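Removed from the display is one protein chain of the complex; every other protein chain stays in position.
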Amino acid sequence: MRFFSDNAAPVHPRVMEAMAAANHLDTAYDGDALSQQLDQRLSEVFDTRIRALWVPSGTAANCLALAALCPPHGGIVCHRDSHIQNDEGGAPEFYTHGAKLFLAEGEGAKLTPDSIAAVLDAIPDDVHRVQPHAISITNATEYGRIYSPDDVAAIGKLADQRDLGLHMDGARFANAVAMLGCNPDEVTWRAGVDALSFGFVKNGAMSAECLVFFDTKLADATLYRRKRAGLLLSKGRYLAAQILAMLDGDLWIDNAIAANARAQTIAAAAGERAIHAVEANEVFLRVTPDEAAALRAKGFDFYDWAPGEIRLATAWDTAEADVAALAAAIGAL
Amino acid sequence: MRFFSDNAAPVHPRVMEAMAAANHLDTAYDGDALSQQLDQRLSEVFDTRIRALWVPSGTAANCLALAALCPPHGGIVCHRDSHIQNDEGGAPEFYTHGAKLFLAEGEGAKLTPDSIAAVLDAIPDDVHRVQPHAISITNATEYGRIYSPDDVAAIGKLADQRDLGLHMDGARFANAVAMLGCNPDEVTWRAGVDALSFGFVKNGAMSAECLVFFDTKLADATLYRRKRAGLLLSKGRYLAAQILAMLDGDLWIDNAIAANARAQTIAAAAGERAIHAVEANEVFLRVTPDEAAALRAKGFDFYDWAPGEIRLATAWDTAEADVAALAAAIGAL
Amino acid sequence: MRFFSDNAAPVHPRVMEAMAAANHLDTAYDGDALSQQLDQRLSEVFDTRIRALWVPSGTAANCLALAALCPPHGGIVCHRDSHIQNDEGGAPEFYTHGAKLFLAEGEGAKLTPDSIAAVLDAIPDDVHRVQPHAISITNATEYGRIYSPDDVAAIGKLADQRDLGLHMDGARFANAVAMLGCNPDEVTWRAGVDALSFGFVKNGAMSAECLVFFDTKLADATLYRRKRAGLLLSKGRYLAAQILAMLDGDLWIDNAIAANARAQTIAAAAGERAIHAVEANEVFLRVTPDEAAALRAKGFDFYDWAPGEIRLATAWDTAEADVAALAAAIGAL
Partner (left out) sequence: MRFFSDNAAPVHPRVMEAMAAANHLDTAYDGDALSQQLDQRLSEVFDTRIRALWVPSGTAANCLALAALCPPHGGIVCHRDSHIQNDEGGAPEFYTHGAKLFLAEGEGAKLTPDSIAAVLDAIPDDVHRVQPHAISITNATEYGRIYSPDDVAAIGKLADQRDLGLHMDGARFANAVAMLGCNPDEVTWRAGVDALSFGFVKNGAMSAECLVFFDTKLADATLYRRKRAGLLLSKGRYLAAQILAMLDGDLWIDNAIAANARAQTIAAAAGERAIHAVEANEVFLRVTPDEAAALRAKGFDFYDWAPGEIRLATAWDTAEADVAALAAAIGAL
């Protein structure tokens, strides 16, 4: 009964089927029939004309977006606990050729216009200081918190006022949209987002994430950057197939609803132990070392986030029975 | 009847089956049971202790190898027509942070100790000049030519004398080994190769290439570089599964034998039209525009390499009947 | 009466004379007779065999040192208020190809083993996290505080334990040594420093700083990096002349003693207004906007450091009369 990571979950059968169905000769790289459908298909999803590029990892999607929004001599405001700062091995600095991440505060890894402005206002407009060029937010956040359309729009307004690009790391975008019950456009481009890392791997795909540009002119140079980073896989049709399968019949939403629901069950059992409001598919709990050991003894696996804190992640395939057992075990602590 | 690119070929059924068999919960990134087998399995293949890292593209494998062998202020000798120079969108410069490619000559895109030494000898040992740190050769080459163990060893000796690293781009390594009929160690580390991009995608895999370090100490920093480049896919088990399936029962050799044989059939029909000796799975022919049109009119697809030159590539699944038809069509020109 | 910046001060007459004396034909770059003396002359100053490279700016010295100590995928621990973090326009990221600065705390911009260890201990030894490779401290600090030999040695010990390089930004190294009254070796290599940016420009030179490697093997690649950064000036003899003139007769110490003494006079007048202990040539004072205006009305120029805080910098040529007037004006607030 593993709650360690949504990356550990298997690939959804419909994704596997779509990859099998794509297993025939076709044009290499992104010239195949499936890759050629992405722009149109995602334009429908987002109800506006977008440009979409598949990439094989979320880090790649994030960092290509940052490179499109920020020059090497610029900087990007992000949360102190964001994935791009802590969990990508310096990939943002690699892809941007050394842009600086400016670290902002915010409960639950959520930025606010105030916390961003506090960082911006501390940077003199001076050649000696790296100047900010973009903001990056994560929805859902690293702590499973969600930005509503209004939350994003408030940040989008600030970005617009300060002439900054706005990127959304959507490794768990599906979980956010599923919980919000909104259309995906409401929480992205209508709220000022220029580029979205639309995540599928944590939600049932195998190796395909989608970089979506709402500011479509950013896509042109990104095609070259993707190739230059070794990310233009030669048999791209298998990545496009994954994305299209996830979009078909709103599988991405259904998977996220399932994962979110499991997390809610855990949250209900956790009560006051929950460190953050549970809004997506992650639950952070306060437990003593003895309690953590007791849970592990019963066969539950999870991530030791920090001293006295554990993270439990659910996925599209997390069994209700496992969650029920976990909830009981937490209640019994 | 497409002879356009081996990248256009489908994925071998045994690889698809291996990926399906891996479709269960396991540890993320490269902590899974399959990824953990790579070092051991490839050490057996190469009859020495190696370090192996999966990556999702050949460009990624090549450029991580180059970054391990050459500092940003150094340079790498490669063929003027090499993939790293012409077909990777500047990825070598990206991964090495701006190392310079020194372009050497050689028939059939094959370097020789003399052609390499000619480049090296023209570079004064002087702080104003970028200094060479590595050599990169491609086996089989971009023109389907093969380096024998002796060919490689002669270059390996030069590399050793000049204190240079030696990388082999093996996007079509299987085709070379299959044609040589040697063991893979003979044409790599025993001949002085430090790092090999062991290609599987053109030979029946989907999205997994393997970077093999014979100079094993190079692997440590490369683990960080792979992550930093967004190449550490979160569900790495599906890449490891592909590589293991290709190695199992020597599928990689069998597939290459098949592709090479088809190329030989074409070569036999081509006679004097062949521009390069046909030693792997690529055939380059001299044809007039009218002849090219005639072939296309009969349903054959291929790459217009240069004015008056076409490239025909075979793959693991190229049908004998298609090749027979092509041979007849060439004969009829 | 300007107390705005020690960079605003003129060049010392003996430095100007040395440059004039060097104004004859000599070998270009660093092949001239003066440049060739630097290793020997600075080895005497530091009582050990060192390698020395002139560079035209302190930022260049700092960042070449960081590039020698940290790979692109690594990180460097420095103070949150350090010059490399705040005042070099992202040059550390440029020179290191994107290494990350880890920001540590400490009163007066001074790091301590504890504040450094707090940062280090929060970084898991994990490929997803940028790993630390070096520590950079500034002596005297951005707030005019000084690391004693014992202070540095404690950090040097930590660096040794954690296998990290240790860099000292010595833009105001002369002020520190002058105040400590120690030999320069005591506060550098004997305390574990691997590379020192030995600053001269703020202390009476024009455009020559000296990068000193105590870990001499770091110098070899740095020669290439210096050239590659456009920092190997073609008439280097004029830079070497400046450094040699500053060292001759301990001009560098005498100049620093003078600047420090002027700062002490201001500090004595400032009393409780001083925000930091005054140990070098900078004085930070709490003043109201009205008080700042009053000082300016009397002809004093200074830097508005932060709301309610001003910085006053003295230099080798600051007149005693000006300082006396300033002290009186502060007393009269």
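The first chain written gets the first letter, and so on, giving A, B and C; residue counts start at 1 in each chain.
The working rule: a contact is a pair of C-beta atoms (placed from the backbone, for glycine too) under 8 Å apart; a residue touches a chain by one contact, two chains touch by 3 or more.
Because the structure is a prediction, the values reported are computed rather than measured.
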Among B:M1, B:A20 or B:V127, residue touching the chain not depicted: B:V127
Candidate in contact with the missing chain, chosen from C:A8, C:A118, C:A268 or C:A328: C:A8
Contact partner of the left-out chain, one of C:R172, C:K227 or C:R262: C:K227
Of C:M206, C:A277 or C:A294, the one touching the omitted chain in the full complex: C:M206
Selected residue (touches chain absent from view) among A:H73, A:R145 or A:H167: A:H73
Among C:G58, C:P71, C:G144 or C:G192, the residue in touch with the chain that has been omitted: C:G58
Residues of subunit B (touch criterion as defined above) contacting the omitted chain: 72-73, 75, 86-90, 93-94, 96-100, 127-130
Contacts of subunit C with the absent chain, listed as residue ranges: 2, 4-5, 7-11, 16, 19-20, 23-29, 55-60, 62-63, 88-91, 94-95, 201-202, 206-207, 224, 227-235, 238-239, 317
Sites on subunit A contacted by the missing partner chain, in the whole complex: 29, 71-73, 97, 127-128, 131, 221, 223-228, 232
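Simple rule for what comes next: only the chains that are shown with their structure count from here on.
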Chain whose mean Cα position lies farthest from subunit C: B
Centre-to-centre distance between subunit C and subunit B (centres being mean Cα positions), rounded to whole Å: 50
Length of the line joining the C-alpha centres of subunit A and subunit C, rounded to whole Å: 42
Length of the line joining the C-alpha centres of subunit A and subunit B, rounded to whole Å: 34
Overlap residues in subunit C, where contacts from two or more other chains coincide: 72-73, 97, 127-128
